[in-house]
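One structure is given below, encoded as C-alpha coordinates.
Omission of a single protein chain aside, the complex is shown with its protein chains in their original locations.
So, chain A:
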Amino acid sequence: MRALAAGELRRVLARRMLRVLTLLAVAGITVAGVLTFLNTEKVTSEQLVARTQAAAARTAACEAGTDPPEVDGRGIDPQRLPPPGSAERREFCRFAAGGVDDPRFKLTTLKGILQGTTAPLVVVAWLIGASVIGSDWQSRTITTVLTWEPRRARVLLTKAFACVVVASAFALLAQAMLSLALLPSAYLHGTTAGANGDWLLSVLGVLLRGTGLVAIAAAVGFSVASIGRNTAAALGIGFAYFLVIENVVGSFLEDFRRWLVLGNAIVLVSGQDSGGEVIGRSVPVAALYLTAVGIGLLAVATMVFRRRDVA
(Lines give C-alpha, C1' and ligand atoms only; values in the text may rest on other atoms or scores of the structure.)
Protein backbone atom coordinates (compact mmCIF):
# COMPACT_ATOMS: atom_id res chain seq x y z
CA MET A 1 0.00 0.00 0.00
CA ARG A 2 2.81 2.43 0.90
CA ALA A 3 4.75 1.39 -2.19
CA LEU A 4 1.67 1.94 -4.32
CA ALA A 5 1.10 5.40 -2.86
CA ALA A 6 4.77 6.36 -3.18
CA GLY A 7 4.74 5.22 -6.80
CA GLU A 8 1.59 7.18 -7.63
CA LEU A 9 2.99 10.32 -5.99
CA ARG A 10 6.15 10.02 -8.03
CA ARG A 11 4.16 9.53 -11.21
CA VAL A 12 2.09 12.64 -10.56
CA LEU A 13 5.22 14.63 -9.78
CA ALA A 14 6.94 13.41 -12.94
CA ARG A 15 4.19 14.80 -15.15
CA ARG A 16 5.18 17.49 -17.56
CA MET A 17 2.01 19.42 -16.94
CA LEU A 18 2.91 19.82 -13.29
CA ARG A 19 6.29 21.25 -14.22
CA VAL A 20 4.69 23.71 -16.62
CA LEU A 21 2.18 24.77 -13.97
CA THR A 22 4.97 25.21 -11.42
CA LEU A 23 6.96 27.36 -13.82
CA LEU A 24 3.90 29.48 -14.60
CA ALA A 25 3.14 29.91 -10.90
CA VAL A 26 6.72 30.91 -10.06
CA ALA A 27 6.76 33.38 -12.94
CA GLY A 28 3.38 34.86 -11.97
CA ILE A 29 4.34 35.19 -8.33
CA THR A 30 7.64 36.86 -9.19
CA VAL A 31 5.93 39.33 -11.49
CA ALA A 32 3.30 40.08 -8.84
CA GLY A 33 5.98 40.68 -6.20
CA VAL A 34 8.03 42.97 -8.45
CA LEU A 35 5.05 44.95 -9.75
CA THR A 36 3.70 45.45 -6.25
CA PHE A 37 7.09 46.69 -5.10
CA LEU A 38 7.36 49.10 -8.03
CA ASN A 39 3.86 50.47 -7.55
CA THR A 40 4.16 51.14 -3.84
CA GLU A 41 6.34 53.56 -1.96
CA LYS A 42 7.30 54.46 1.57
CA VAL A 43 5.49 57.47 3.07
CA THR A 44 6.58 59.08 6.36
CA SER A 45 3.93 59.81 8.98
CA GLU A 46 4.38 63.60 8.47
CA GLN A 47 3.78 63.20 4.73
CA LEU A 48 0.79 61.07 5.46
CA VAL A 49 -0.70 63.69 7.79
CA ALA A 50 -0.10 66.38 5.16
CA ARG A 51 -1.73 64.26 2.44
CA THR A 52 -4.71 63.54 4.64
CA GLN A 53 -5.17 67.26 5.26
CA ALA A 54 -4.78 68.05 1.55
CA ALA A 55 -7.46 65.51 0.67
CA ALA A 56 -9.83 66.97 3.28
CA ALA A 57 -9.19 70.48 1.91
CA ARG A 58 -9.94 69.37 -1.67
CA THR A 59 -13.18 67.79 -0.59
CA ALA A 60 -14.20 70.88 1.36
CA ALA A 61 -13.40 73.19 -1.56
CA CYS A 62 -15.46 71.00 -3.87
CA GLU A 63 -18.41 70.98 -1.50
CA ALA A 64 -18.25 74.72 -1.02
CA GLY A 65 -17.90 75.31 -4.73
CA THR A 66 -14.79 77.47 -4.30
CA ASP A 67 -12.70 75.23 -6.45
CA PRO A 68 -14.29 74.10 -9.73
CA PRO A 69 -13.78 70.35 -9.67
CA GLU A 70 -12.22 68.40 -12.45
CA VAL A 71 -13.05 64.93 -13.52
CA ASP A 72 -10.58 63.16 -15.75
CA GLY A 73 -8.73 66.44 -16.25
CA ARG A 74 -11.80 68.30 -17.57
CA GLY A 75 -13.44 71.06 -15.71
CA ILE A 76 -17.11 70.69 -14.86
CA ASP A 77 -19.60 73.53 -14.98
CA PRO A 78 -20.49 74.20 -11.30
CA GLN A 79 -24.06 75.00 -12.38
CA ARG A 80 -24.67 71.44 -13.35
CA LEU A 81 -23.55 69.99 -10.02
CA PRO A 82 -25.97 69.07 -7.25
CA PRO A 83 -26.52 72.03 -4.87
CA PRO A 84 -23.89 72.53 -2.15
CA GLY A 85 -24.75 70.86 1.14
CA SER A 86 -26.89 68.16 -0.46
CA ALA A 87 -26.10 64.49 0.03
CA GLU A 88 -25.54 64.11 -3.71
CA ARG A 89 -22.98 66.89 -3.66
CA ARG A 90 -21.07 65.20 -0.83
CA GLU A 91 -21.13 61.93 -2.67
CA PHE A 92 -19.87 63.56 -5.85
CA CYS A 93 -17.09 65.43 -4.07
CA ARG A 94 -15.83 62.37 -2.30
CA PHE A 95 -15.34 60.88 -5.70
CA ALA A 96 -14.09 63.99 -7.52
CA ALA A 97 -11.61 65.11 -4.84
CA GLY A 98 -10.03 61.67 -4.61
CA GLY A 99 -9.01 60.02 -1.34
CA VAL A 100 -5.80 60.31 0.57
CA ASP A 101 -2.86 59.66 -1.71
CA ASP A 102 -1.41 56.67 0.18
CA PRO A 103 0.82 54.48 -2.03
CA ARG A 104 1.93 52.19 0.82
CA PHE A 105 1.43 48.45 0.68
CA LYS A 106 -0.65 47.36 3.63
CA LEU A 107 0.17 43.85 4.83
CA THR A 108 -3.43 43.42 5.99
CA THR A 109 -4.55 43.30 2.34
CA LEU A 110 -2.71 39.98 2.06
CA LYS A 111 -5.78 38.18 3.32
CA GLY A 112 -7.90 39.41 0.42
CA ILE A 113 -5.13 38.68 -2.05
CA LEU A 114 -4.85 35.10 -0.83
CA GLN A 115 -8.61 34.69 -1.07
CA GLY A 116 -8.38 35.92 -4.65
CA THR A 117 -5.79 33.30 -5.56
CA THR A 118 -8.10 30.48 -4.50
CA ALA A 119 -10.07 30.48 -7.76
CA PRO A 120 -7.08 29.93 -10.07
CA LEU A 121 -5.66 27.35 -7.67
CA VAL A 122 -8.96 25.47 -7.71
CA VAL A 123 -8.79 25.37 -11.50
CA VAL A 124 -5.20 24.10 -11.30
CA ALA A 125 -6.27 21.39 -8.85
CA TRP A 126 -9.11 20.30 -11.13
CA LEU A 127 -6.63 20.18 -13.99
CA ILE A 128 -4.14 18.07 -12.02
CA GLY A 129 -6.80 15.60 -10.89
CA ALA A 130 -8.39 15.30 -14.32
CA SER A 131 -5.21 15.04 -16.33
CA VAL A 132 -3.52 12.47 -14.11
CA ILE A 133 -6.30 9.91 -14.45
CA GLY A 134 -7.15 11.01 -17.99
CA SER A 135 -3.66 10.31 -19.24
CA ASP A 136 -3.59 7.06 -17.28
CA TRP A 137 -6.57 5.94 -19.32
CA GLN A 138 -5.08 7.20 -22.51
CA SER A 139 -1.66 5.60 -22.11
CA ARG A 140 -3.29 2.46 -20.64
CA THR A 141 -0.94 2.59 -17.69
CA ILE A 142 -3.96 1.82 -15.59
CA THR A 143 -3.97 -1.65 -17.16
CA THR A 144 -0.31 -2.11 -16.35
CA VAL A 145 -0.78 -1.12 -12.73
CA LEU A 146 -3.79 -3.43 -12.40
CA THR A 147 -1.65 -6.38 -13.51
CA TRP A 148 0.49 -5.66 -10.44
CA GLU A 149 -2.25 -4.69 -8.02
CA PRO A 150 -5.64 -6.02 -9.13
CA ARG A 151 -7.58 -4.52 -6.21
CA ARG A 152 -9.25 -1.80 -8.20
CA ALA A 153 -10.67 0.37 -5.44
CA ARG A 154 -7.26 0.46 -3.82
CA VAL A 155 -5.58 1.51 -7.06
CA LEU A 156 -8.08 4.25 -7.88
CA LEU A 157 -8.23 5.71 -4.38
CA THR A 158 -4.44 5.72 -4.11
CA LYS A 159 -4.26 7.65 -7.36
CA ALA A 160 -6.88 10.10 -6.12
CA PHE A 161 -4.97 10.49 -2.88
CA ALA A 162 -1.78 11.30 -4.79
CA CYS A 163 -3.60 13.96 -6.84
CA VAL A 164 -5.16 15.52 -3.77
CA VAL A 165 -1.83 15.63 -1.93
CA VAL A 166 0.03 17.13 -4.88
CA ALA A 167 -2.68 19.71 -5.67
CA SER A 168 -2.92 20.78 -2.01
CA ALA A 169 0.85 21.05 -1.66
CA PHE A 170 0.96 23.04 -4.88
CA ALA A 171 -1.67 25.48 -3.60
CA LEU A 172 -0.05 25.89 -0.17
CA LEU A 173 3.40 26.43 -1.66
CA ALA A 174 2.09 28.90 -4.22
CA GLN A 175 0.31 30.92 -1.54
CA ALA A 176 3.32 30.82 0.79
CA MET A 177 5.55 31.97 -2.04
CA LEU A 178 3.16 34.76 -2.96
CA SER A 179 3.14 35.93 0.66
CA LEU A 180 6.93 35.90 0.73
CA ALA A 181 7.09 37.79 -2.55
CA LEU A 182 4.90 40.54 -1.07
CA LEU A 183 6.85 40.86 2.20
CA PRO A 184 9.51 43.25 0.78
CA SER A 185 6.72 45.59 -0.30
CA ALA A 186 5.11 45.37 3.13
CA TYR A 187 8.30 46.04 5.07
CA LEU A 188 10.08 48.52 2.79
CA HIS A 189 7.16 50.18 1.02
CA GLY A 190 4.33 49.79 3.40
CA THR A 191 2.89 49.14 6.74
CA THR A 192 2.29 46.10 8.85
CA ALA A 193 -0.29 47.99 10.90
CA GLY A 194 -3.17 45.76 11.90
CA ALA A 195 -1.22 42.60 11.14
CA ASN A 196 -1.53 41.24 14.63
CA GLY A 197 -2.11 37.79 16.04
CA ASP A 198 -5.82 37.76 15.23
CA TRP A 199 -5.10 38.81 11.71
CA LEU A 200 -2.51 36.07 11.35
CA LEU A 201 -5.06 33.54 12.57
CA SER A 202 -7.58 34.72 10.01
CA VAL A 203 -4.96 34.47 7.26
CA LEU A 204 -4.19 30.92 8.36
CA GLY A 205 -7.92 30.25 8.22
CA VAL A 206 -7.99 31.51 4.62
CA LEU A 207 -5.08 29.24 3.74
CA LEU A 208 -6.66 26.25 5.43
CA ARG A 209 -10.10 26.68 3.84
CA GLY A 210 -8.54 27.49 0.45
CA THR A 211 -6.42 24.36 0.58
CA GLY A 212 -9.45 22.31 1.59
CA LEU A 213 -11.34 23.62 -1.41
CA VAL A 214 -8.36 22.86 -3.65
CA ALA A 215 -8.22 19.28 -2.33
CA ILE A 216 -11.92 18.83 -3.06
CA ALA A 217 -11.48 20.28 -6.55
CA ALA A 218 -8.68 17.81 -7.26
CA ALA A 219 -10.85 14.91 -6.09
CA VAL A 220 -13.82 16.08 -8.17
CA GLY A 221 -11.74 16.65 -11.31
CA PHE A 222 -10.18 13.23 -10.80
CA SER A 223 -13.55 11.52 -10.34
CA VAL A 224 -15.17 13.12 -13.36
CA ALA A 225 -12.19 12.29 -15.60
CA SER A 226 -12.11 8.76 -14.23
CA ILE A 227 -15.77 8.17 -15.06
CA GLY A 228 -15.40 9.84 -18.46
CA ARG A 229 -12.01 8.15 -18.99
CA ASN A 230 -10.76 11.32 -20.54
CA THR A 231 -9.17 14.60 -19.42
CA ALA A 232 -10.88 16.73 -22.01
CA ALA A 233 -14.27 15.32 -21.03
CA ALA A 234 -13.71 16.32 -17.43
CA LEU A 235 -12.62 19.80 -18.40
CA GLY A 236 -15.57 20.19 -20.77
CA ILE A 237 -18.08 18.92 -18.24
CA GLY A 238 -16.62 21.15 -15.53
CA PHE A 239 -16.72 24.17 -17.77
CA ALA A 240 -20.26 23.52 -18.96
CA TYR A 241 -21.56 22.73 -15.49
CA PHE A 242 -20.14 25.73 -13.67
CA LEU A 243 -20.33 28.37 -16.35
CA VAL A 244 -23.69 27.40 -17.75
CA ILE A 245 -25.79 25.55 -15.20
CA GLU A 246 -24.56 26.98 -11.91
CA ASN A 247 -24.17 30.47 -13.28
CA VAL A 248 -27.62 30.58 -14.79
CA VAL A 249 -29.36 28.95 -11.86
CA GLY A 250 -27.39 31.12 -9.43
CA SER A 251 -28.26 34.37 -11.09
CA PHE A 252 -31.97 33.62 -11.48
CA LEU A 253 -32.64 31.81 -8.25
CA GLU A 254 -30.85 33.63 -5.44
CA ASP A 255 -32.38 31.39 -2.77
CA PHE A 256 -31.02 28.37 -4.52
CA ARG A 257 -27.40 29.52 -4.48
CA ARG A 258 -26.69 27.83 -1.18
CA TRP A 259 -27.28 24.48 -2.85
CA LEU A 260 -24.84 25.13 -5.64
CA VAL A 261 -21.20 24.08 -5.45
CA LEU A 262 -20.14 27.57 -6.46
CA GLY A 263 -22.25 29.20 -3.72
CA ASN A 264 -20.81 26.94 -1.06
CA ALA A 265 -17.29 27.53 -2.34
CA ILE A 266 -17.84 31.28 -2.09
CA VAL A 267 -19.01 30.97 1.52
CA LEU A 268 -16.08 28.73 2.38
CA VAL A 269 -13.49 31.06 0.90
CA SER A 270 -15.04 34.19 2.37
CA GLY A 271 -15.06 32.59 5.79
CA GLN A 272 -18.29 34.39 6.65
CA ASP A 273 -21.74 32.91 7.13
CA SER A 274 -23.86 33.96 4.14
CA GLY A 275 -20.65 35.46 2.69
CA GLY A 276 -20.69 36.64 -0.90
CA GLU A 277 -24.48 37.07 -0.68
CA VAL A 278 -25.10 33.35 -0.52
CA ILE A 279 -27.99 33.64 1.85
CA GLY A 280 -28.55 31.12 4.60
CA ARG A 281 -25.33 29.16 4.38
CA SER A 282 -22.85 28.95 7.24
CA VAL A 283 -19.15 28.26 6.78
CA PRO A 284 -19.13 24.85 8.53
CA VAL A 285 -22.15 23.66 6.54
CA ALA A 286 -20.52 24.84 3.31
CA ALA A 287 -17.36 22.91 4.22
CA LEU A 288 -19.41 19.79 4.97
CA TYR A 289 -21.46 20.16 1.81
CA LEU A 290 -18.41 20.47 -0.42
CA THR A 291 -16.65 17.58 1.30
CA ALA A 292 -19.73 15.44 0.75
CA VAL A 293 -19.77 16.36 -2.94
CA GLY A 294 -16.09 15.42 -3.27
CA ILE A 295 -16.38 12.13 -1.39
CA GLY A 296 -19.64 11.26 -3.12
CA LEU A 297 -18.21 11.72 -6.59
CA LEU A 298 -15.11 9.76 -5.66
CA ALA A 299 -17.30 6.94 -4.36
CA VAL A 300 -19.27 6.88 -7.62
CA ALA A 301 -16.04 6.88 -9.63
CA THR A 302 -14.73 3.97 -7.57
CA MET A 303 -17.92 1.96 -8.03
CA VAL A 304 -17.90 2.57 -11.77
CA PHE A 305 -14.22 1.69 -11.97
CA ARG A 306 -14.75 -1.59 -10.14
CA ARG A 307 -17.55 -2.68 -12.43
CA ARG A 308 -16.40 -1.67 -15.87
CA ASP A 309 -13.90 -3.38 -18.15
CA VAL A 310 -10.42 -1.99 -18.44
CA ALA A 311 -8.94 -1.90 -21.91
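Quick note on the criterion: a contact is a pair of C-beta atoms (placed from the backbone, for glycine too) under 8 Å apart; a residue touches a chain by one contact, two chains touch by 3 or more; residues count from 1.
We adopt the following convention: contacts and distances are computed from a predicted model.
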item	value
Name of the absent chain as recorded in UniProt (options "Efflux ABC transporter, ATP-binding protein", "Cytochrome c oxidase subunit 4", "Formate dehydrogenase subunit beta" or "Putative ABC transport system permease protein")	"Efflux ABC transporter, ATP-binding protein"
Which of A:Thr144, A:Ser202 or A:Gln272 contacts the chain that the document leaves out	A:Thr144
Chain not shown, touching residues in chain A	3-4, 6-7, 10-11, 14-16, 139-151, 307-311
